[in-house]
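Only a single protein chain was left out; the remaining protein chains are all shown in position.
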Amino acid sequence: MPIVTATIGRRTRGDGDTVDLTDDLSAAIGESGLGNGVATLFIGGSTAGITTIEFEPGAVSDLQQVFEAIAPQDRDWRHHLRWGDHNGHSHVRSALLGPSLSVPFVNGALTLGTWQQVVLVDFDDRPRTREVVVQLIGE
Amino acid sequence: MPIVTATIGRRTRGDGDTVDLTDDLSAAIGESGLGNGVATLFIGGSTAGITTIEFEPGAVSDLQQVFEAIAPQDRDWRHHLRWGDHNGHSHVRSALLGPSLSVPFVNGALTLGTWQQVVLVDFDDRPRTREVVVQLIGE
Partner (left out) sequence: MPIVTATIGRRTRGDGDTVDLTDDLSAAIGESGLGNGVATLFIGGSTAGITTIEFEPGAVSDLQQVFEAIAPQDRDWRHHLRWGDHNGHSHVRSALLGPSLSVPFVNGALTLGTWQQVVLVDFDDRPRTREVVVQLIGE
């Protein structure tokens, strides 16, 4: 049973920018030649997260509205005292959402629901270039 | 090292209905004949989530109370503008909790704590028939 490592690169706008990784993830599985297994996605960095959502502007906006209520951008976060930056909210949101996601695939297809996409949410307060690691383990 | 795919079906009542998957998950590991490995659970769909909790009515109710405060059912979610439905809160809660969980097993037993169960939480606003995918990788 082999392991195949892939990466998915994205340029994001920050501020909760949510990008759909599903097609690239499916392509990585296709290129691996694996039939059944698990895709582990991971974002290196402490100001972004990975989850699934119905990727349409309303639901994406709703999620951001809730994060803004839970961890507002303009609070005097203690993290700001450390570096003099202004992305304390980004760190909290990232820790809450989590940096990893594991998605099984069967017969080469992700086991996602019809209205469910794999997304990277970039909480940082500025545009970033991100690289999501995809580790495929299967047969 | 083989991969074994199982599914756990459940009829849920929606509205935060929380169902215990632990026994079925243990049974799937037993049937696989695997001793050591990782069980990856995944719910296909964008209005449910998977986590662990002490599965007793109080803690389950407490979790739902917090979700209601974070993402109330009766808010005018933007997602409603998309489809004319009323489950915007379900999508937000699902994205926050996450659709997947990875649980190691050792000598055929889940590494759960004594008071810890694996649960599916169905946030949708109506009863659903759900199928959780369980991908077992081990030896």
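For this structure, a couple of remarks:
Going by the order they are written in, the chains are A and B; count residues from 1 in each one.
Criterion: a residue touches a chain if its C-beta (ideal position, glycine included) is under 8 Å from a C-beta of that chain, and two chains touch if they have at least 3 such contacts.
From a predicted model like this one, the values you see are computed outputs, not experimental measurements.
Residue B:98 is the one among B:16, B:45 or B:98 that touches the chain missing from this view. Checked against the hidden chain, the listed residues A:77, A:105 or A:123 yield one contact partner: A:77. If you put the missing chain back, the residues of chain B touching it would be 1, 36-38, 51-54, 56-59, 61-63, 66, 69-70, 96-98, 101-104, 106, 111-113, 115-116, 137-139. If you put the missing chain back, the residues of chain A touching it would be 1-3, 5, 38, 40, 42-46, 70-71, 77-82, 88, 91-92, 94-96, 98-100, 102, 133-135, 137.
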